[in-house]
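Missing here: one protein chain of the complex. Every other protein chain is in place.
We call the chains A, B, C, D and E, going by the order they appear; numbering starts again at 1 in every chain.
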Amino acid sequence: MTETLRADGRTPQQTRPVTIERGWSAQAEGSALISFGSTKVLCTASFTPGVPRWLTGKGTGWVTAEYSMLPRSTNERMQRESIKGKVGGRTHEISRLIGRSLRAVIDTKALGENTIVIDCDVLQADGGTRTASITGAYVALVDALEWARERGFIAKKAKPLTDSVAAISVGIVGGVPLSDLAYVEDSRAETDMNVVVTGSGDFVEVQGTAEGAPFNRAELDALLDLALVSTTELADLQRAALAEARRP
Amino acid sequence: MTETLRADGRTPQQTRPVTIERGWSAQAEGSALISFGSTKVLCTASFTPGVPRWLTGKGTGWVTAEYSMLPRSTNERMQRESIKGKVGGRTHEISRLIGRSLRAVIDTKALGENTIVIDCDVLQADGGTRTASITGAYVALVDALEWARERGFIAKKAKPLTDSVAAISVGIVGGVPLSDLAYVEDSRAETDMNVVVTGSGDFVEVQGTAEGAPFNRAELDALLDLALVSTTELADLQRAALAEARRP
Amino acid sequence: MTETLRADGRTPQQTRPVTIERGWSAQAEGSALISFGSTKVLCTASFTPGVPRWLTGKGTGWVTAEYSMLPRSTNERMQRESIKGKVGGRTHEISRLIGRSLRAVIDTKALGENTIVIDCDVLQADGGTRTASITGAYVALVDALEWARERGFIAKKAKPLTDSVAAISVGIVGGVPLSDLAYVEDSRAETDMNVVVTGSGDFVEVQGTAEGAPFNRAELDALLDLALVSTTELADLQRAALAEARRP
Amino acid sequence: MTETLRADGRTPQQTRPVTIERGWSAQAEGSALISFGSTKVLCTASFTPGVPRWLTGKGTGWVTAEYSMLPRSTNERMQRESIKGKVGGRTHEISRLIGRSLRAVIDTKALGENTIVIDCDVLQADGGTRTASITGAYVALVDALEWARERGFIAKKAKPLTDSVAAISVGIVGGVPLSDLAYVEDSRAETDMNVVVTGSGDFVEVQGTAEGAPFNRAELDALLDLALVSTTELADLQRAALAEARRP
Amino acid sequence: MTETLRADGRTPQQTRPVTIERGWSAQAEGSALISFGSTKVLCTASFTPGVPRWLTGKGTGWVTAEYSMLPRSTNERMQRESIKGKVGGRTHEISRLIGRSLRAVIDTKALGENTIVIDCDVLQADGGTRTASITGAYVALVDALEWARERGFIAKKAKPLTDSVAAISVGIVGGVPLSDLAYVEDSRAETDMNVVVTGSGDFVEVQGTAEGAPFNRAELDALLDLALVSTTELADLQRAALAEARRP
Partner (left out) sequence: MTETLRADGRTPQQTRPVTIERGWSAQAEGSALISFGSTKVLCTASFTPGVPRWLTGKGTGWVTAEYSMLPRSTNERMQRESIKGKVGGRTHEISRLIGRSLRAVIDTKALGENTIVIDCDVLQADGGTRTASITGAYVALVDALEWARERGFIAKKAKPLTDSVAAISVGIVGGVPLSDLAYVEDSRAETDMNVVVTGSGDFVEVQGTAEGAPFNRAELDALLDLALVSTTELADLQRAALAEARRP
């Protein structure tokens, strides 16, 4: 019986408890501290008027992202990338994924010549840090855009945001498709897939990897089904977080 | 009519002419110069007895990969990453993808405590360099394994290779799903997907990205269909290249 | 009248509200999230049996520290040091200060051949991040030592801890000596002094810097007086935090 | 008898078979794949209007070069300099040599404010890679200049090229002066000399190094004699390659 | 008896023989080779009209400093920081200290939009290199300012220099407060303090560190007393060096 499969008692479809603490940072234009169970990511969105030189005068804005893990966010301490003197491949890959995912719901023309830098810093890691980052960063992004609109950096009628976006990690563990893998599940997964989905239910990214045996079309379909259910739930949670009054 | 869509006259399903020049390098244990139209990648496989220290004594081997582009493989010259002093995010991401793809068809126990380093150096780039790299690297890998078996580094009866592996880039351009995107197509694609498939037709990696608008399930399915046809053709070409006598 | 001097209504001697959330991290052997007003630092202590090679066989342990600021902990976003590819002078200086301060209350012989790495990551910055780091790191250190003792890495009777340690930033602003400078005060200070003091009231570090005009002996004495009062209060808060039961 | 000296049957004066595949690259403004026996170097010349900022407004152009070896161009795989994060001394030295050698036959006034970057990437190495690079780069350079002239970046009557340039490696092995050392010869050479010579027979660079015993004036003279014969042959080969029609 | 304490026969208060060879460098605008016993530091001051971009147009100048040790200035050879590819924490810390110390006696408004870079290169190290650097750098700075005034970069009536500045290392060794610690004393010191003092006797920096046991207020006071006597002597030596005619 699959009910007994998961160490924390969840059903295959069930995500961990997700909380979104909007406006966590007193400094950033937008921010959210998001938790998926023990996974905690601090997402900030920094708004600056103007764009990098290579974009100047084109009338479009720029959204980019950086991801990083605190050295002791993990079970064993990792060396800092600042100390190593270089950013590792995994960090690069995830930063790029977060940036692409958010740009997918941004109309850069409507954003105007403004820059938003998203920072996702993992304070505690227990699987799913990249998908939690995307989901939390969206909330920070919305608040940074609102901040900019209130100060006139973005026109009143402009609609830089075209949709919402959320992400979930799904995978096959012991032959069973599961949603929102915790670290112990992720490390045993035969197939691991990160799926980024808009509020309208379309795909922004599908990244499936066979960690053990290659996977077939039926397995791929089962994972996509799971992902679409979970990202719908996450979109609801994002909407709820944004419905509250912003922290002053 | 979609026949008129592609600048080089191909049908949507058709790949560019693919050639695999096996044993191109006189130095490496295995090698292949692979072309997909104007895209040319030199793939070498370097075999060394022994494994990195962190694997020693575990009885398993190691396969890893590095990807790089010559500075003038592209239309405009790019700065060398050695001069910049760091490897960029895209390079890291592709190197990791190639490594994972090849490891998916390797039984590291059967490989024994031996290391194979794959180098994929793009001599000329016209789209699809990462998927050409994987497809060519497989041929180099087979020859390096054979080289090692002949010299007794791998036991006669050991079967380190569990399947073949090939990859294709597919995407939606102007609403039409196309296989093997050339650079001009790739830069206009709404959705871009790299698919890595074993000789048996199972998935090793599925990486789909919405470059423009998000994509729906039907589009995803159409792309996967295209990819499976093309990777079956590539598997045949790999088999044909390996059927010839090795260069002495 | 000095009562009106400080923007947040504090008297010259008064520190901001200080909270110490012990055991914040579920991963680290010891941890504390410390706040001095809006300044928030996550301090973790990572315990590992064994010492770096250059200490092996000498029968002594090793305690070291690393300090870092999240890019948007500050009012304007700072570039990540991992992206720059090097650690800045200020970061180095503070990391070294934290390490020396904690080693001053550690008997490395009693610690045995074990290593403790302290990480102080500033989540939000409003002045006094280095002194908050030292004060919080002490609490994390105590818990990591207790963790190690419970698991037998440190002998039952060994006393690796010789005292407690806390730190405060003091300075002269507009001619008035003030304790626990907030960022707006710090940026206007003529003289800025960081003082690290043991629970017994002895000095571990005294670092006074004339930001504007040089300071005389009387001013130096007034600052030291202020610092000793505040570090006594901090020592009480540390004791109180450690008196509670540890988070399981 | 010296006829029996060389492993590949050459006489002391004889170079290995040299081929120059002009226009190998479909992307670069000029290119040549040059082989000296098993040594193969891909040389490209990238033309860009304009000069680096420090030269702007001086009315002179700029020619520079970068040399690199593919990791498995050699018998044992070498680590990539991009991965190491720095360019080694030998690479720097050879890049500078190639740049100086080509600038010696360029009239930078006649070139105008334009930049040419030469890339020499060693695909396979068997001795003499730096001299092969210079010899091949000259052909690529000529084609890049022609490309620029056809597009009006260089005036019709301007003569940026003052001469041709070629280079050869010579050395004393077992007491016998030899031309065009293969790797096995180079590694046994007592003296090793790289000589860069113009089409008119004048010296651009003479770099002689005693690898074993110091060398006397008579030996130096014998090596220079050999070099002048070989570079004359190479100048003929360059002329022949350039006499063919360019690849469209 | 404390007379017998010091290996070189000095009394606790006595500094080593100090010599200041003003104008040592024929290239720099100001320079001094300073010795404290075997410690020898070459200090140069490089004057350039203009300021870094972030200061342009603010009407103020800039003084900064860099400290470095020759690899064999010490008893055992140290690796060069240029070879390591990064500047260490200690180097950063000392460079910053020297810069702050000199800026404390500079009126940057009176300096105008000009930059002075101080370089302190330790040729031979025997303790007290940072305090020798500050003391020597002041002399170099004065000459660079004079050089600039003579050439009209600084107005005749401007007074960019507000005071002189010198520094000394003091410490407690075997319970006895000592001035100007040589290396053998420094390595045995329980407490080590660097004190930077103006010609008027005010403090610019006080950096006291407990190397062994924490120190109490009485010990702190004794060290400050010692430091003030020594820096008064150093101010006299600086004045004497500057009284001589400059090297042409």
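Please note the rule applied: a contact is a pair of C-beta atoms (placed from the backbone, for glycine too) under 8 Å apart; a residue touches a chain by one contact, two chains touch by 3 or more.
Here the structure is a predicted model, which is why all the values come from computation and not from measurement.
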If you put the missing chain back into the full complex, which of the shown chains would it touch?
D, E
Of D:M78, D:A110, D:A158 or D:V206, the residue in touch with the unshown chain:
D:V206
By the document's definition of touch, the residue of E:L70, E:A158, E:A213 or E:L242 touching the omitted chain is E:L70
Across E:T19, E:T60 or E:Q124, the one contacting the chain not displayed is E:Q124
Thinking of the whole complex, not just what is shown, which of E:V18, E:I34, E:V51 or E:V87 touches the missing chain?
E:V87
What is the set of chain E residues that contact the non-displayed chain in the whole complex?
25-28, 31, 38, 42, 44, 46, 48, 66, 68, 70-75, 77, 80-87, 91, 117, 119, 121, 123-125
Listed in rising order, the chain D residues that touch the chain left out are 86-90, 92-93, 95-96, 100, 104, 163, 193, 198, 200-210, 213-217, 220, 224
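Note that in this section only the chains that are shown with their structure count from here on.
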Steps in the shortest chain-to-chain touch route ending at chain C and beginning at chain B
2
Tell me, please, which chain's centre (mean of its C-alpha atoms) is farthest from the centre of chain E?
B
Could you put a whole-Å number on the gap between the CA centroids of chain A and chain D?
51
Per the C-alpha centroid definition, the whole-Å distance linking chain B and chain E comes out as 59
Considering chain E alone, which of its residues make contact with at least two other chains?
85-86
According to the definition of touch, which chains form touching pairs?
A-B, A-C, B-D, C-E
